[in-house]
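Presented below is the structure to which this report refers.
All protein chains but one are shown in place.
For subunit A:
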Amino acid sequence: MATDVHRPVTPTANRSARAVHVEGLTRSFDGRAVIDDLRLDIAPGEFVALLGRSGCGKSTLLRILAGLDRDIEGTALVSRRRAVAFQAPRLMPWKKVWRNVLLGLPGRPERAVAERALDEVGLGHRIDAWPKTLSGGEAQRASLARALVREPDLLLLDEPFGALDALTRIKAQRLVGELWQRRGCAVLLVTHDVEEAVLLADRVLVMDSGRIAHEERVGLDRPRDIADPRFAGLCARLLERLGVDTASEAA
């Protein structure tokens, strides 16, 4: 979000060579700590995937980093220019696609700005459409264009492919990978799909009971091949970390 109107999550933001710096972060709901003394650094331009079982606090962490949840304790420094794409596209149904893309940009941005962003996600032909006429994949791409038009240093993705069908998901994953390589922004992708995480990320984090329980660097060359045995091995290891025992399942 090109949100100079927004305050940093904590007022003590100082410039550092990190897109995200979080230390001792705690978020409690009714006395129960959903995020417990969490530590996380993301370098500029790094693609980080955050895995975890449902209810482990990964979406809460993303909402905090997006600045949407400020009932927190601890230090959290986040790029001022950040953008979010949610699991549901959350387009304003009463605005045409291009107006949705430009919504919230400072000043009076021109239609051409939206056109460029929509072209980039391959949606240039639907610029004048109402959101109700978009398919699920198209709406998600429009939501992505709305995030990218803010030229973020940090892109927060909250299971953006969760609601897509399998074929559309593959295309959308590829699109995000391309956009990330072209834009060079840091990405935090929250997901529960291990394959997706290993396919896209430089670093995969596994979150459990409010902390980063495990961290895995993905050393594979891009573009990555799902059929690669090292890929499969990495996935199996991460699944095990998540408490899914692939070996016993196969037996």
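Rule of thumb we're sticking to: a residue touches a chain if its C-beta (ideal position, glycine included) is under 8 Å from a C-beta of that chain, and two chains touch if they have at least 3 such contacts; residues count from 1.
FYI, contacts and distances are computed from a predicted model.
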Per UniProt, the name of the complex member that is left out, chosen from "Outer membrane receptor proteins, mostly Fe transport", "Multisubunit sodium/proton antiporter, MrpC subunit", "Thiosulfate oxidation carrier protein SoxY" or "ABC transporter permease": "ABC transporter permease"
Contacting the left-out chain in the complete assembly, out of A:Ala19, A:Leu38 or A:Ala66: A:Ala66
Candidate in contact with the missing chain, chosen from A:Arg90, A:Arg203, A:Arg224 or A:Arg237: A:Arg90
Listed residues A:Pro44, A:Gly74 or A:Gly104, member touching the removed chain: A:Gly104
Hidden partner interface residues of subunit A, rising order: 1-3, 5-6, 66-68, 83-84, 86, 88, 90, 92-95, 103-106, 130-132, 146, 150
